[in-house]
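I have placed the structure first, in the form of structure tokens, so that the comments after it can refer back to it.
The other protein chains are all here in position, but one chain of the complex has been omitted.
Just so it is clear, A and B label the chains in written order, and each chain counts residues from 1 on its own.
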Amino acid sequence: MSGKEYYISNFCTIRNGCVFKNGKLIYKDITSESLKDFSKNIYKFMELNYSKFHKMDELCKLGFLASEVVLQNEENVDEDTALVFSNRASSLDTDRKHQHTIEDREQFFPSPAIFVYTLPNIIMGEISIRNNMKSENAFFVTETFQPHFISNYSEILMNTGKASSVICGWVDLDSNKYDVFLALLSTKGIRRLTKEELSKLYNQ
Amino acid sequence: MRKVYLADDTIISPLGFSTEENLQNLRNNSTGIKEVLDDSIWPSVFYGALLDNDSLSDAWGSFSNDSDYTKLEKMMLLSVSKLLKQNPSLNIHKSGIIISTTKGNIDKLREKNNNKAYLGSIAVTIQDYFKLEKTPTILSNACISGGLALAIGKRMIQSALFDDIIVIGGDLLSEFTLSGFFSFQAVSPKPCKPFCKNRTGISLGEAAAAAWLSSDIKNSKRSVIEITGDATANDANHISGPSRTGEGLYKSINKALKEAALSSNHIDFITAHGTATPFNDEMEAIAFNRSGLKNTPINSLKGYYGHTLGASALIESIIARHCLLNNELFASLGFEELGVSQPINVITTNSNQTIHRVLKTASGFGGCNVALIIEKTG
Partner (left out) sequence: MAELREELKEKIIEQLSLEDIEIGEIGDDDPLFGDGLGLDSIDALELIVLLEKDYGIKLKDPKEGKAIFESVGVMADYISKHRTK
């Protein structure tokens, strides 16, 4: 594919109780008993002050925190920053919670605050609100992270002028098993964007 | 940049098992929304557009003896099978496939440990059925999924990743989504009435559809229908409430028009999202006014299909293609009197008139919006 050269400006991985920024461990918490506590501890560690965070479901919290890491001290993003996310389980973690509220017809109290999170793209809405990003969003569901597809699609968005930069990656949560990898792609940086590089960074 | 043509399509819905049957029902202003009493979905009567199980089984039976598929799988497999049958030159093995669905087999979540509840299971089913080398990609982007899937297909063809793309869309009318929309106080006690003063919320529906996007103009039938512009934009405002300024929709319309090198006065007709909730329709009217589209004839097909979620914008784009092919416009069913604060030109009766360019829009939870420009270019 022809086009400009793009770079992986920043990336963040949240996995096994650890948060990495650009490959370096920045936070570790293997003692939290729940994912909720783990996310809250990262929130505190990052000294965030954003009350909407506490209302998010667990999938959104993870994606939100990774986006905060990726965008920390980053001045090259504007409202044309696109979001291209993917995962395996969609919003199944919250789907199960909503299902639980409607399991019993005698105790049938579906909650709007839960239901609204039964769509995986809500996470991109949350990040857009936080950063005033008014751009392209797409949420893909695939069995595993597809660096080839995701980098191709992100390049298309930048090549066609539909986005100035892209935050792309993988935000998956299923029965407390989570795996998060977000990367900021733009025209600036030192790591050239290739599918091999994106794959390498995801797997490291 | 390569051009992208809407070559052919199929719709599987309560209004019929082919696009032609669907069109016939639109011409008669017949709705698929009926009074439903089905305890597996809801304990009391509600209005929705439910696909009859027996009719689906009959239609499915003409393609396969295997009844071991879920309802949504049958709907989606049927739509693709029909598309392939109609187009012997379309090679599914060489085509890119994008599946648009918000909730997939969500009705299976009730059964413990049923892996069909994973959204990805539908992609594997389609892969296995058509013996595809790769698992198709699923797009799950709330209520704009069907339109966004077309936009993504277009972009992939333009970037020469594929010559042909098959977009498949589908969602069920389930207890899961119905209960959620009820908790949002968003379900209408009567069939929905988009843009109407008397609107009281949405009616849900279920449907599937398949569309063939091609880079080759020779695959066009009758007239040449092309997607010439597309864009999505987030409101960056609220995760469920539509923007009060229609910001994201306005932005996506402008970007799509710019790509198509058109201005708003070139648009002959808008097929809107029009869910019939008070806030959504109001937001759309504001965005269309900001875009200079207040006089452009506009309809919502939700009065015919209900809101079919991941299928809706795909079906509405398919119908737009046929409106261009046949030079006809369909009345916005359920509409009586304008009920939005900004003027818009809602179509009240079916008519035949020459149309060249259609704007398709959709908006959804998460603040997402999509706009497509569909043109007759030959």
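Methods note: a residue touches a chain if its C-beta (ideal position, glycine included) is under 8 Å from a C-beta of that chain, and two chains touch if they have at least 3 such contacts.
No experiment lies behind these values; they were computed from the predicted model shown.
Annotation: of A:Gly17, A:Pro112 or A:Gly189, A:Pro112 touches the absent chain (contact as defined above).
Among B:Ser159, B:Ser240, B:Ser332 or B:Asn369, the one in contact with the hidden chain is B:Ser240.
Remark: the residues of chain A touching the chain excluded from display are 40, 51, 54-55, 109-113, 116.
For chain B, the list of residues touching the undisplayed chain reads 183-185, 238-241.
Everything below uses one rule, namely that only the chains that are shown with their structure count from here on.
Centre to centre, using the average C-alpha position, chain A and chain B are separated by 27 Å. For chain B in complex with chain A, the touching residues are 43, 102-104, 106, 109-110, 117-120, 123, 135, 137-142, 148, 152, 155-156, 158-161, 175-176, 179-180, 182-184, 231-240, 247-248, 251, 255, 364-368. Per the touch definition, chain A reaches chain B in the complex via residues 1, 79, 83, 88-90, 92, 95-96, 98-99, 101-103, 105, 108, 110-112, 115-116, 118-126, 128-129, 131-143, 146, 149, 152-153, 155-157, 159-160, 162.
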